[in-house]
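For this depiction, one protein chain was excluded, whereas all remaining protein chains were kept in their positions.
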Amino acid sequence: MALLEVENLQTHFRTPDGINRAVDGVNFHVNAGETVAIVGESGCGKSVTAMSILRLIPEPPGKIAGAIRFNGKNLLEASDKEMRAIRGNEISMIFQEPMTSLNPVLTVGRQIGETLRLHQGLSAQEAEDRAVEMLNLVGIPEAKRRVREYPHQLSGGMRQRVMIAIALACNPKLLIADEPTTALDVTIQAQILELMKDLKHRVGAAIVLITHDLGVVAEVAERVIVMYAGRKVEEAAVGPLFRNPRHPYTQGLLGSMPKLGSSLTGEETRLAEIPGLVPSLKKKIPGCVFASRCPKVTDLCTQYAPALEEKAPGHVAACHYALREEVVAA
Amino acid sequence: MDGGRPATIPPGINVAPEMGDIMPPVKAKKGFIGFLRRNPTIAIGGTLVLLMVCVAIFAPFLAHRDPTSLAPALRTREPSAQFWFGTDMLGRDVYSRVLHGARVSLTVGFSVAFFASLIGLTIGLISGFIRLADSIIMRFMDGMMSIPPILLAIALMALTRGSVGNVVLAITIAEIPRVSRLVRGVVLSLREQPYVDAAVASGTRTPMIILRHILPNTLAPLTVQATYICASAMITEAILSFIGAGTPPIIPSWGNIMAEGRALWQVKPYIVFFPAVFLSITVLAVNLLGDGLRDALDPRMAKRL
Partner (left out) sequence: MFAYIVRRVLATIPVMAIVALFVFSLLYIAPGDPAAVIAGDQATPADVERIRASLGLDRPYLVRFGAWLWDILRGDLGTSIFTNLPVATMIRQRIEPTLSLMIVTLILAVSIAVPMGVVAAWRQGTWIDRAVMGFAVLGFSVPVFVVGYVLAYIFALELDWLPVQGYTPFSRGFFPWMENLILPAVALGSVYIALIARITRATMLEVLQQDYIRTAKAKGVGQRSILFVHALKNAAVPIVTVIGIGMALLIGGAVVTESVFAIPGLGRLTVDAILRRDYPVIQGVVLLFSFIYVLVNLAIDLAYTLFDPRIRY
């Protein structure tokens, strides 16, 4: 049994001018200790997916449907109390903006210690001692002094290290990292990625990495899920996906990617520009969601939404055209 | 795979199952009715204000008797078919007096809102455009704002003969600093805008900049502020009259009617009750209108307040 199973996840938001179908029928799983990346442009629903797993979507205006099974337990049916016991303890999360994700009026030590006091019942003193250890672990010098400081006294990279310390304080089984390096300088990005890989080995947590940066994906992920317009369009192990992308969208994303092994952090590894805009999610799209931007679009695509199909072992994609190519190739 | 699909699907095509709706659809409300639906406070507040304005205008026709005519024989009658709101200690018909009271309240409210906005706008514009004047004016406004408005109005009223005009003057002076600050704030933030910068750089003259860029953007917050000033001026007028520092007792204002009913309030509460209800409803209506306008005109401000 997988650690996390997401089934038919739908997360919709009520807005004044219609219902925004931000995530519309996504399936995936994460095994224990595995690193899975979810990639896509901004607005593709990858962050909403991440937030839905921990049920951090405000309801209303949002609503989550489907099933999210963690260790076999459907989180969508869990009570608020059960969810609180899971958040920060068994599943924890790192956010994109280290500058704004830490509470400005509470000390760093208190914010790390809070999780420990909540989930492990530590006393204030024990929690602070553990916070110092955690700061040491994530490589913050002078941890004893730093625990008593406020976030504004730390640099962006340091704050993201603090976020990681908070997330890992309780040894979670699953870590969701939502664009953990996007807001950071390139050199700091590499350090944070190293730190995450290192800690993953030590703690043994599975990671769901949300990113639009394919360089980051190539560096840390084992399996990749490509999302577009609220749907999963392709999924494969990192090697096959980069070598042989099946979906035209993934091909577009990888268009300007240099070969694996070359510089991974340079500007050129960012997403290539794909002409056109992500369609509005406030209207139902009859055919393939990518049809409006796809270079290989046919009448078939605008009429019938392609189902996800296994194009090669362990490699699924949602494209009529990819299927044809496969048949011809075979 | 998808057995339930119509047979028109070409063979070999694998169609994704359609995802259902998980929440009811949104009905967009458009047009004037939609606007009122989305801004119920404007609809309710506006209707009530209009109603009160009508009451004030047609008070002489709606009133049963002359609001100032004394009838000692009919003193302190309970509300009845003849005297809807009863009579006061001098036998005057409270219903007729309350209707006429609407005239005083609305006159004071609207006049103060108008004059305070006009003067505050002028001071705010000067302050926002002339650096030298700014520090002096704003220091002075800070000082004025440190005097609680009601006390300031009381002090001014103590020095003048009671009249509706002087009440308007006293409350207006107390309200000016707030408007000036608001307008100055808007001007200063607009001056930072690139398009205003560009206008200045391209040599557009200041009056033109004010007319084209500043005034239109000041209008929305100023209108909202003016409604709030109108509401608070009506309350201040009532308070001033109530403690004997407002409209002369001869004029039937709501504050005066209540002041006269004060001595008897434990035995004849209706004398205080009816003007109180009219005053509260009118102020409530104006406040609702203000809240609605704020939400409709300036969503940013709506978030802050």
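Should a chain be cited, it is by its letter among A and B, assigned in written order, with residues numbered from 1 in that chain.
Rule of thumb we're sticking to: contacts are C-beta pairs under 8 Å (C-beta built on N, C-alpha and C of every residue); 3 or more make two chains touch, one makes a residue touch a chain.
Small disclaimer: the values here were computed from a predicted structure and weren't measured.
Looking at the complete complex, one finds that the omitted chain is in touch with A, B. The chain that is not drawn here is touched, among residues A:A32, A:A85 or A:L254, by A:A85. Remark: the omitted chain is touched by one listed residue; of B:S127, B:N166 or B:Q225 this is B:N166.
From the options A:A22, A:I64 or A:M93, the residue with contact to the unseen chain in the full assembly is A:M93. Across the interface with the omitted chain, chain A contributes residues 54, 56, 60, 80, 83-89, 92-93, 95, 97, 100-106, 114-115, 118-119, 150, 152, 163, 166. If you put the missing chain back, the residues of chain B touching it would be 139-140, 142-144, 146-152, 154-161, 166, 169, 173, 231, 235, 238-239, 242-245, 258, 265-266, 269, 272, 276, 279-280, 283-284, 287-288, 291, 303-305.
Operating definition for what follows: only the chains that are shown with their structure count from here on.
Chain B meets chain A in the complex at residues 1-2, 9-10, 12-19, 21-23, 25-26, 28.
The touching residues of chain A, when paired with chain B in their complex, are 8, 10, 12, 14-19, 21, 24-25, 63, 65, 300, 304-309, 318, 320, 323.
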